[in-house]
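The other protein chains are all here in position, but one chain of the complex has been omitted.
Moving on to chain A:
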Amino acid sequence: MYSSLVRLQNTFGFFTTVAFCVALLISASDFLSDRAPTVNVLKTTQLQVVKGRADYYSSKKEEYAIIKFTLDADLSSLFTWNTKQVFAYVTAEWPSAQNNNATNQAVIWDTIITAPSSDHLGNFSPSKLKRLRKSAAGKGIDPSRGKLQIKNQRLKYPLTHPTGKLALTEDVQLKLHYNVQPWVGFLSWDQNQDWGKWKALKNGLSRKFTLPAIKTKEQAKKKTTTGGTRA
(Lines give C-alpha, C1' and ligand atoms only; values in the text may rest on other atoms or scores of the structure.)
Protein backbone atom coordinates (compact mmCIF):
# COMPACT_ATOMS: atom_id res chain seq x y z
CA MET A 1 0.00 0.00 0.00
CA TYR A 2 2.77 2.43 0.88
CA SER A 3 5.49 1.19 -1.47
CA SER A 4 7.74 3.64 -3.30
CA LEU A 5 6.06 2.79 -6.58
CA VAL A 6 2.60 3.63 -5.23
CA ARG A 7 3.91 6.91 -3.79
CA LEU A 8 5.54 7.77 -7.11
CA GLN A 9 2.30 6.94 -8.90
CA ASN A 10 0.27 9.14 -6.57
CA THR A 11 2.73 12.02 -6.90
CA PHE A 12 2.68 11.77 -10.70
CA GLY A 13 -1.12 11.63 -10.71
CA PHE A 14 -1.34 14.72 -8.50
CA PHE A 15 1.21 16.54 -10.68
CA THR A 16 -0.73 15.86 -13.88
CA THR A 17 -4.02 16.95 -12.30
CA VAL A 18 -2.51 20.23 -11.08
CA ALA A 19 -0.70 20.81 -14.41
CA PHE A 20 -3.94 20.24 -16.31
CA CYS A 21 -5.86 22.72 -14.10
CA VAL A 22 -3.11 25.35 -14.41
CA ALA A 23 -3.06 24.89 -18.20
CA LEU A 24 -6.85 25.37 -18.35
CA LEU A 25 -6.65 28.59 -16.29
CA ILE A 26 -3.80 29.95 -18.43
CA SER A 27 -5.66 29.26 -21.69
CA ALA A 28 -8.88 30.74 -20.24
CA SER A 29 -7.01 33.96 -19.43
CA ASP A 30 -6.70 34.60 -23.20
CA PHE A 31 -10.45 35.21 -23.42
CA LEU A 32 -10.22 37.95 -20.79
CA SER A 33 -7.75 40.09 -22.74
CA ASP A 34 -8.83 42.64 -25.36
CA ARG A 35 -8.05 42.16 -29.03
CA ALA A 36 -8.52 45.00 -31.51
CA PRO A 37 -6.35 44.36 -34.58
CA THR A 38 -6.59 46.99 -37.32
CA VAL A 39 -5.35 47.51 -40.85
CA ASN A 40 -4.74 51.11 -41.99
CA VAL A 41 -3.51 50.39 -45.50
CA LEU A 42 -3.63 47.29 -47.69
CA LYS A 43 -3.26 48.04 -51.38
CA THR A 44 -1.45 46.83 -54.46
CA THR A 45 1.28 49.00 -55.97
CA GLN A 46 2.22 46.87 -58.98
CA LEU A 47 0.32 44.28 -60.99
CA GLN A 48 1.66 42.17 -63.80
CA VAL A 49 0.97 38.75 -65.32
CA VAL A 50 3.76 36.91 -67.05
CA LYS A 51 3.98 33.56 -68.80
CA GLY A 52 6.96 31.48 -67.89
CA ARG A 53 8.41 29.43 -65.04
CA ALA A 54 7.17 31.03 -61.82
CA ASP A 55 10.28 30.07 -59.88
CA TYR A 56 13.38 27.87 -60.05
CA TYR A 57 11.43 24.75 -59.07
CA SER A 58 8.55 25.11 -61.57
CA SER A 59 8.38 22.20 -64.01
CA LYS A 60 6.19 23.90 -66.61
CA LYS A 61 5.56 27.29 -68.20
CA GLU A 62 2.37 28.89 -66.91
CA GLU A 63 0.86 32.30 -66.22
CA TYR A 64 1.92 33.72 -62.89
CA ALA A 65 1.21 37.05 -61.24
CA ILE A 66 3.72 39.61 -60.06
CA ILE A 67 2.17 41.70 -57.32
CA LYS A 68 3.70 44.32 -55.07
CA PHE A 69 1.70 45.63 -52.15
CA THR A 70 1.82 48.04 -49.23
CA LEU A 71 0.60 47.05 -45.78
CA ASP A 72 0.19 49.10 -42.60
CA ALA A 73 -1.38 47.09 -39.78
CA ASP A 74 -1.35 46.98 -36.01
CA LEU A 75 -1.58 43.48 -34.55
CA SER A 76 0.07 44.38 -31.22
CA SER A 77 -3.13 43.81 -29.24
CA LEU A 78 -2.92 40.10 -30.11
CA PHE A 79 0.07 39.70 -27.78
CA THR A 80 -0.62 38.65 -24.20
CA TRP A 81 1.53 36.92 -21.58
CA ASN A 82 0.35 33.58 -23.06
CA THR A 83 1.18 34.43 -26.69
CA LYS A 84 4.05 32.45 -28.18
CA GLN A 85 3.88 33.86 -31.70
CA VAL A 86 1.57 35.47 -34.23
CA PHE A 87 1.68 34.13 -37.77
CA ALA A 88 0.52 36.95 -40.06
CA TYR A 89 -0.13 36.23 -43.74
CA VAL A 90 -1.52 38.03 -46.77
CA THR A 91 -3.58 36.05 -49.25
CA ALA A 92 -4.83 36.72 -52.76
CA GLU A 93 -8.45 35.57 -53.04
CA TRP A 94 -10.76 35.44 -56.05
CA PRO A 95 -13.97 33.59 -56.93
CA SER A 96 -13.62 30.33 -58.77
CA ALA A 97 -14.64 30.42 -62.43
CA GLN A 98 -15.45 26.70 -62.29
CA ASN A 99 -17.42 26.62 -59.02
CA ASN A 100 -19.72 29.53 -58.12
CA ASN A 101 -19.63 28.98 -54.37
CA ALA A 102 -15.90 28.51 -54.06
CA THR A 103 -13.06 30.97 -53.56
CA ASN A 104 -9.49 30.48 -54.65
CA GLN A 105 -7.05 31.41 -51.88
CA ALA A 106 -3.26 31.54 -52.01
CA VAL A 107 -0.75 32.90 -49.50
CA ILE A 108 1.50 35.47 -51.18
CA TRP A 109 3.39 36.70 -48.12
CA ASP A 110 3.76 35.71 -44.50
CA THR A 111 5.78 36.57 -41.41
CA ILE A 112 6.27 35.06 -37.97
CA ILE A 113 6.17 37.59 -35.12
CA THR A 114 7.56 36.03 -31.96
CA ALA A 115 6.76 37.22 -28.45
CA PRO A 116 9.76 38.10 -26.21
CA SER A 117 9.31 34.74 -24.42
CA SER A 118 9.87 32.81 -27.65
CA ASP A 119 12.53 34.92 -29.40
CA HIS A 120 15.12 32.20 -28.74
CA LEU A 121 13.02 29.75 -30.82
CA GLY A 122 12.84 32.04 -33.83
CA ASN A 123 16.06 30.95 -35.55
CA PHE A 124 17.20 34.59 -35.79
CA SER A 125 20.72 35.81 -36.40
CA PRO A 126 22.61 36.84 -33.20
CA SER A 127 22.34 40.55 -34.10
CA LYS A 128 18.59 40.36 -34.72
CA LEU A 129 18.07 38.38 -31.50
CA LYS A 130 20.02 41.05 -29.60
CA ARG A 131 17.86 43.81 -31.16
CA LEU A 132 14.63 41.99 -30.29
CA ARG A 133 15.70 41.43 -26.70
CA LYS A 134 16.74 45.08 -26.38
CA SER A 135 13.35 46.27 -27.70
CA ALA A 136 11.52 43.98 -25.26
CA ALA A 137 13.71 45.26 -22.36
CA GLY A 138 12.99 42.14 -20.30
CA LYS A 139 9.21 42.57 -20.42
CA GLY A 140 6.82 39.79 -21.36
CA ILE A 141 4.95 42.00 -23.85
CA ASP A 142 6.73 44.35 -26.27
CA PRO A 143 4.36 47.06 -27.61
CA SER A 144 6.36 47.36 -30.85
CA ARG A 145 5.72 43.75 -31.85
CA GLY A 146 2.90 43.21 -34.27
CA LYS A 147 3.19 46.60 -36.02
CA LEU A 148 3.53 45.78 -39.70
CA GLN A 149 4.63 48.60 -41.99
CA ILE A 150 5.82 47.34 -45.34
CA LYS A 151 5.95 49.22 -48.64
CA ASN A 152 6.15 47.83 -52.17
CA GLN A 153 6.58 44.32 -50.85
CA ARG A 154 7.06 41.71 -53.56
CA LEU A 155 5.52 38.25 -53.35
CA LYS A 156 7.25 35.72 -51.13
CA TYR A 157 5.62 32.80 -52.95
CA PRO A 158 4.68 32.54 -56.64
CA LEU A 159 1.01 33.09 -57.44
CA THR A 160 -0.17 30.52 -59.95
CA HIS A 161 -3.29 28.47 -60.65
CA PRO A 162 -3.65 24.75 -61.53
CA THR A 163 -5.24 25.70 -64.87
CA GLY A 164 -2.12 27.65 -65.76
CA LYS A 165 -4.22 30.76 -66.48
CA LEU A 166 -4.34 33.93 -64.39
CA ALA A 167 -4.49 36.84 -66.84
CA LEU A 168 -7.66 38.98 -66.71
CA THR A 169 -8.91 37.26 -63.52
CA GLU A 170 -11.51 39.55 -61.99
CA ASP A 171 -12.48 40.40 -58.41
CA VAL A 172 -9.12 39.57 -56.89
CA GLN A 173 -8.57 40.90 -53.38
CA LEU A 174 -5.70 40.89 -50.94
CA LYS A 175 -6.62 39.93 -47.39
CA LEU A 176 -4.62 40.01 -44.16
CA HIS A 177 -5.04 37.08 -41.77
CA TYR A 178 -3.41 36.07 -38.52
CA ASN A 179 -3.04 32.96 -36.38
CA VAL A 180 -2.29 33.42 -32.69
CA GLN A 181 -0.20 30.59 -31.25
CA PRO A 182 -0.40 30.43 -27.43
CA TRP A 183 2.09 28.88 -25.04
CA VAL A 184 -0.75 26.76 -23.67
CA GLY A 185 -4.29 26.48 -24.93
CA PHE A 186 -6.37 26.98 -28.04
CA LEU A 187 -5.00 28.34 -31.30
CA SER A 188 -7.08 31.17 -32.78
CA TRP A 189 -7.39 32.76 -36.19
CA ASP A 190 -8.73 36.08 -37.50
CA GLN A 191 -12.48 36.20 -37.09
CA ASN A 192 -15.22 37.81 -39.18
CA GLN A 193 -17.32 38.95 -36.21
CA ASP A 194 -16.68 40.44 -32.78
CA TRP A 195 -16.67 37.82 -30.04
CA GLY A 196 -16.69 39.08 -26.48
CA LYS A 197 -13.50 41.07 -25.92
CA TRP A 198 -12.05 39.93 -29.24
CA LYS A 199 -12.84 42.34 -32.07
CA ALA A 200 -12.82 41.31 -35.72
CA LEU A 201 -9.94 42.53 -37.89
CA LYS A 202 -10.88 45.95 -39.29
CA ASN A 203 -10.22 46.84 -42.95
CA GLY A 204 -8.36 43.62 -43.60
CA LEU A 205 -9.47 43.48 -47.26
CA SER A 206 -8.02 45.47 -50.15
CA ARG A 207 -10.12 46.86 -53.01
CA LYS A 208 -11.03 44.41 -55.72
CA PHE A 209 -8.82 44.48 -58.77
CA THR A 210 -8.43 42.64 -62.06
CA LEU A 211 -5.17 40.99 -63.01
CA PRO A 212 -3.91 42.49 -66.27
CA ALA A 213 -3.44 40.70 -69.57
CA ILE A 214 -0.08 39.25 -70.42
CA LYS A 215 2.07 41.80 -72.25
CA THR A 216 2.86 40.53 -75.72
CA LYS A 217 6.21 41.12 -77.45
CA GLU A 218 4.51 43.51 -79.93
CA GLN A 219 3.15 45.64 -77.09
CA ALA A 220 6.53 45.73 -75.41
CA LYS A 221 8.24 46.71 -78.73
CA LYS A 222 5.62 49.43 -79.44
CA LYS A 223 6.32 51.00 -76.09
CA THR A 224 10.04 51.23 -76.73
CA THR A 225 9.75 52.66 -80.30
CA THR A 226 7.37 55.41 -79.13
CA GLY A 227 9.89 56.42 -76.48
CA GLY A 228 8.43 54.60 -73.54
CA THR A 229 10.48 52.75 -70.98
CA ARG A 230 11.70 49.28 -71.73
CA ALA A 231 9.70 46.47 -70.12
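Operating definition for what follows: a contact is a pair of C-beta atoms (placed from the backbone, for glycine too) under 8 Å apart; a residue touches a chain by one contact, two chains touch by 3 or more; residues count from 1.
Rule of thumb we're sticking to: contacts and distances are computed from a predicted model.
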item: Identity of the absent chain, which is to be given by its UniProt protein name, from "DNA polymerase epsilon subunit 3", "Protein Dr1 homolog isoform X1", "Signal peptidase complex catalytic subunit SEC11" or "TBC1 domain family member protein"; value: "Signal peptidase complex catalytic subunit SEC11"
item: Among A:Thr80, A:Thr114 or A:Gln173, residue touching the chain not depicted; value: A:Thr114
item: Residue of A:Arg53, A:Lys68 or A:Lys84 in touch with the missing chain, whole complex considered; value: A:Lys84
item: Listed residues A:Ala23, A:Leu168 or A:Ala213, member touching the removed chain; value: A:Ala23
item: Interface with the unshown chain - residue positions in chain A; value: 19, 23, 27, 57, 84-85, 87, 89, 91, 96, 98-99, 102-107, 112, 114, 118, 120-123, 157, 161-163, 177, 179, 181-189
